[in-house]
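Every protein chain except one is present and positioned as in the full complex.
Order as written gives the chain letters A, B and C; numbering starts at 1 within each chain.
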Amino acid sequence: MRSAVVDHPLDPTALLAEVASTSSGASTLFVGTVRRVNDGKDVTGIDYSAYGPMAEAELATIVAEAAARFGTERIAVEHRVGTLTLGEASIVIAVSHARRAAAMDAQRYLIEEIKKRVPVWKREHYADGSREWVDPTAVPA
Amino acid sequence: MRSAVVDHPLDPTALLAEVASTSSGASTLFVGTVRRVNDGKDVTGIDYSAYGPMAEAELATIVAEAAARFGTERIAVEHRVGTLTLGEASIVIAVSHARRAAAMDAQRYLIEEIKKRVPVWKREHYADGSREWVDPTAVPA
Amino acid sequence: MELDVLLFASWAEALGAQQVRLSLPSEPRVADVLAAAEARAGGRPLPRPLVAVNHRYAKPDTPVRAGDEVALIPPVAGG
Partner (left out) sequence: MELDVLLFASWAEALGAQQVRLSLPSEPRVADVLAAAEARAGGRPLPRPLVAVNHRYAKPDTPVRAGDEVALIPPVAGG
């Protein structure tokens, strides 16, 4: 298993190949990408920033939890930081497992825990030139 | 959305690219592969065969169900037939959606329904030279 | 009536053919197809199939007509 915070474009195919194995019956890939519209606003790009050492530590902890809980070490996760344009991948999660249900369960566990716990922030750029830090805990206006 | 039964090696990366969109926040890829061990037996390869026209029709029906149920048309599925060796992909399912939860729900719906309903069969080849049709409904010996 | 029925997987292998001609009562239903197919299998240990009519799964009481494409579908194992 491997996880990293990186500042270059992500390569989903490489992560899928990294976890593949002839002892696996199923592999899953999750790719999070910059979406054109969020909360009704026209997004043109996103700055991702991280508290580097803690983000790497927390990612590694979550991956180890998933490995223990779902029974596979064949997990690779990369989170990108920096300025991303529309359609670019901010996170890639690859999981390979003997059994498909466990591969999918691990995939979901990983993305949900990463969203909750890894110290990464994003500032969206909007078409009107404004920028805003995204706060998932904020009450919708 | 698109689905097909094909007799050539699958290209997961191409299917992922096919469903990608700047209106998507998440893409998922499911890849089913030939596993070295099944039910304790040493597998060396699998012959996949299909009732071609019905398999294509049933695949298309399941994809249309998933599109309606989870709210995305960005779905691509390919199932391979023929003789596959260890590690080769028998099925690839790509889904892209504005929301990650729906992308993952659609992924799971698709693979589970395909496993239940699409008329495809596999005959496993074992290291001892024997071959056997796989019957998921059989009571374990 | 006489009806050609498509065979796949373990059924095709056991009967040594991709299709068999079955003798059915007049105005046959899917259940009649199944009964005739099991008789033809003659006690070989084959998994119980479903029946598809014109590329769709059919219920036991679905009528079968001349010209329908009828197939025995052993337990599927795709994916």
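The definition used in the following text is that a contact is a pair of C-beta atoms (placed from the backbone, for glycine too) under 8 Å apart; a residue touches a chain by one contact, two chains touch by 3 or more.
In this text the structure is predicted, and so the values were computed from the model without any measurement.
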| item | value |
| --- | --- |
| Touch partners, limited to displayed chains, of the chain removed from view | A |
| Hidden-chain contact residue, picked from the options A:Ala26, A:Ile91 or A:Met104 | A:Ile91 |
| Sites on chain A contacted by the missing partner chain, in the whole complex | 32, 48-51, 53-55, 57-58, 79, 90-91, 111, 114-123, 133-138 |
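Going forward, only the chains that are shown with their structure count from here on.
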| item | value |
| --- | --- |
| Between chain A and chain B, centroid-to-centroid distance (C-alpha), Å | 24 |
| Chain A and chain C: spacing of chain centres that average the CA atoms, whole Å | 49 |
| Interface hub residues of chain A, defined as touching at least two other chains | 100 |
| Numbers and ranges of chain C residues touching at least 2 other chains | 79 |
